[in-house]
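Complex shown without one protein chain; remaining protein chains in place.
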Amino acid sequence: MPIFEVFRQEKKGQAFQHAGSVDAPDAEFAETWAREQYGRRGESEALWLVPREAVHEVIDFPDEFDLKYRRVDGYSLKARLSVARERAAARTR
Amino acid sequence: MREREQLLALADDELVIGWRDSEWTGIAPTLEEDVAFSSIAQNEIGHARAVYELLAEDADALAFDRAPEEYRCSPLVELRLLDWAHTIARRYLYEQTDRERIERLMQSDDPVVAGIARKIDREEAYHRMHAELWAERLRDEPRFTQALEELRPYVDGDRATRTPEFAELWDEMTCVRRSAPGAEW
Partner (left out) sequence: MTEAEFIDYLHAGGQVETGDWMPDEYRARLVKFIQMHGSSELMGVLPEREWILRAPTLQRKLALTAKVQDEAGHAQLIYRVVEDLGKPREQCLQELVDGKAKFHNVFHYPTKTWGDVGVIAWLVDAAAIISQKALLKCSYAPYARIMKKICWEESFHILHGRDVVLAMINGTDAQRELVQEALDRWWGPLMQFHGTKIEPENDPMLHWRIKSQGNEEARQQFLEGYAPQIWEIGLTVPDPKLHRSDDGVWEYTEPDWDELKSVVTGHGPRSADRLAFRRRFLEQERWVRELVQAA
């Protein structure tokens, strides 16, 4: 039986998140069934149903040379800030 | 039929078809369908409750404390149908006739009745979708087409007389309640 991935929006404005999957022969059955499995308690604002084969997984993100400059942890301002403050203080004396 | 009689017939139909549909809990053809079908059964019991509450102070007493001959359900819903082809055939036939009845009640002069009928209709829309989805898939299956033909005569059956199947249903439905009449549960 084909598999449909279910994405769920809990409240308006929130992102859709993956919630699970259903075995269903086609989109119509998937809708009827996912609606109850992921919405019978009014817990979902909306659902997206996607055939599993339409989902492409991407899992490999090489960063061999540690390109830290693009991230917040690539910056340590402490030492320079310390020097700059000292110099500013020295100028005003 | 006066409106009050229509309402009782509606409530009794929904109670009994909800009872019959809940017999599929845990044993439907697939687990996904099991969950969906159980929601339909709960909706139906919910509809019955809403209408019983219109008709009486104590909805549970009206639902469960009558003698079999006082119920006004259709013979169609009384039948025990523990195979899928017949179950879907019944749902399909039931939803068709129920739709006309609900549409009439939505036009009621009584705004409370019309309001409840509208709420029921909004939920029944999904029951209709479900029945039509299955009916379409099963349309070439002889088990299904035969079941439709077998059940069609029951649609406009006599509501004043119970089928032989009802006695067992009533007995099971009321046995706990009868064990302590008037008790809180």
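When the chains are written out, they are named A and B in that same order, and each has its own residue count from 1.
Heads up, the rule we're going with is that a contact is a pair of C-beta atoms (placed from the backbone, for glycine too) under 8 Å apart; a residue touches a chain by one contact, two chains touch by 3 or more.
This is a predicted model, so every value here is computed, not measured.
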Touch rule applied to chain B and the missing chain gives residues 19, 22-23, 25-32, 34-35, 38-39, 41-42, 45-46, 48-49, 52, 59-60, 63-64, 83-84, 137-138, 141, 143, 172-173, 175-177, 179-180, 183-185
Touch rule applied to chain A and the missing chain gives residues 1, 3, 19-23, 25-26, 29, 37, 40-41, 57, 59
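By definition in this document, only the chains that are shown with their structure count from here on.
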Rounded to the nearest Å, the gap separating the Cα centres of chain A and chain B is 45
The answer for chain A against chain B in the complex is residues 1, 22-24, 28-29, 32-33, 35-37, 40
The chain B residues in contact with chain A across the complex are 30, 32-33, 35-36, 38-39, 126, 129-130, 133
